[in-house]
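Have a look at the structure below before the remarks.
Omission of a single protein chain aside, the complex is shown with its protein chains in their original locations.
Chain nomenclature is as follows: A, B and C, assigned in order of appearance, with residue numbering initiated at 1 for each chain independently.
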Amino acid sequence: MFIADLPAPPLLLDAETLEDFIRAAFPEHDVSLAVTALAPGRLRLRQPIASGHLRPGETISGPTLMTLSDTAMYLLVLAHIGLEPMAVTSHLSMDFMRRASGAVLLADAALLRVGRRNAVGHVLLRVEGDDAPVAAAQVTYALPPRA
Amino acid sequence: MFIADLPAPPLLLDAETLEDFIRAAFPEHDVSLAVTALAPGRLRLRQPIASGHLRPGETISGPTLMTLSDTAMYLLVLAHIGLEPMAVTSHLSMDFMRRASGAVLLADAALLRVGRRNAVGHVLLRVEGDDAPVAAAQVTYALPPRA
Amino acid sequence: MFIADLPAPPLLLDAETLEDFIRAAFPEHDVSLAVTALAPGRLRLRQPIASGHLRPGETISGPTLMTLSDTAMYLLVLAHIGLEPMAVTSHLSMDFMRRASGAVLLADAALLRVGRRNAVGHVLLRVEGDDAPVAAAQVTYALPPRA
Partner (left out) sequence: MFIADLPAPPLLLDAETLEDFIRAAFPEHDVSLAVTALAPGRLRLRQPIASGHLRPGETISGPTLMTLSDTAMYLLVLAHIGLEPMAVTSHLSMDFMRRASGAVLLADAALLRVGRRNAVGHVLLRVEGDDAPVAAAQVTYALPPRA
């Protein structure tokens, strides 16, 4: 059984609501971020790469990869618990596997568990047009008390 | 694209060879460990639980979960590079998500990358008969120079 | 400011109480484990190495390193919150840095934070008689509700 086979909890929000939320909450974020797939337990986030995301040699920077992973997991968690701005990352562990270079970065996030106090997920990053993943992250969010 | 969809490199060894190798290399290991599934990029390791694997309350111990993850990833790497006893774990990061209790522990390991110097994989652990994962690990092996 | 300079919360238990507790709770554990140093925020755990801890080539096994780190952090947390068997590891991330070989393994654990719901610590492992660390871990414990 792999991550994609895990039983998935139901969605509470749709992609448009998530995009509106992140644009309102983080006005300095790149407005070109898009949720291009959303299903129970799964979310894809798409980020066009701009010059500020690059380090020398046209390599997409590590912070860009970590930020997109964290944002993808944040939106995936919110999609399952509702708009809780106070959900905060408590752990992020990322393996950088290949040099990332390309015009668009994709993050596929999958929920491993949503509990009362925490949510844990996995994120796989790749460049659009290439199946080989450039990085993989495991991310934990601490959740606020809910009704 | 999730882990199970990743392009997979070809296998060099079969399950029986892997089991024989680990029994010869680690004679103190539990001989009941079995490779119950093996495909390009994927391996399942099955471990019957004994009293030495438990902590108070019949909970399968953290070290048991970490050890099975590490062993599953070791065998999966060897299956793709050949019998290289000098492959060594360089990083293991594990999220413990639920209390683990049951008679048999299963580890599903998937390769994210096999490079020249490193291999990275993901391992999902669960108890036989229950789909909810109890723990998830990301593991890196450092590989010896190869021909 | 490095880990050793962090402000430290007060101790609630002494080394003997911790050793008695772990021997009673984990009767299958190696009885030779000893808490050889304990101060606010700091604990050293000492483990004589036996044949069951070794992999081929007289290398101390990865599971031995992970288990000692986890146990050292468990005892350090209990020393600061009292005997709470229900404190459980929620995350362990370990970097294996050098081959470990020797008669005695030492784990120096330091608390980074004890909160209401979690405790986070760092563990540095080395072989007695050699200052170069063989592995380093960051460990999170989930804490049960307390009075």
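Just so it is clear, contacts are C-beta pairs under 8 Å (C-beta built on N, C-alpha and C of every residue); 3 or more make two chains touch, one makes a residue touch a chain.
Since the structure is predicted, the reported quantities are computational estimates derived from the model, not experimental observations.
Chemist: Mind listing the chain B residues that contact the chain we can't see here?
Modeler: 90-91, 93, 117-118, 140, 142
Chemist: For chain A, which residues touch the unseen chain?
Modeler: Answer for chain A: residues 25-26, 28, 51-52, 55-57, 62-63, 66-67, 70, 85, 88-96, 99 touch the chain left out.
Chemist: Footprint of the hidden chain on chain C, which residues?
Modeler: 1-7, 42, 91, 93, 95, 97-98, 106, 108, 110, 112-113, 115, 120, 122, 124, 126, 131-133, 136, 138, 140
In this text, only the chains that are shown with their structure count from here on.
Chemist: Roughly how many whole angstrom separate the Cα centroids of chain B and chain C?
Modeler: So the centroids are 24 Å from each other.
Chemist: Distance-wise, how many Å sit between the C-alpha centres of chain A and chain B, to the nearest whole number?
Modeler: 26
Chemist: Going through chain C residue by residue, note those that touch at least 2 other chains and give them in order.
Modeler: In chain C, 90-91, 93 touch at least two other chains.
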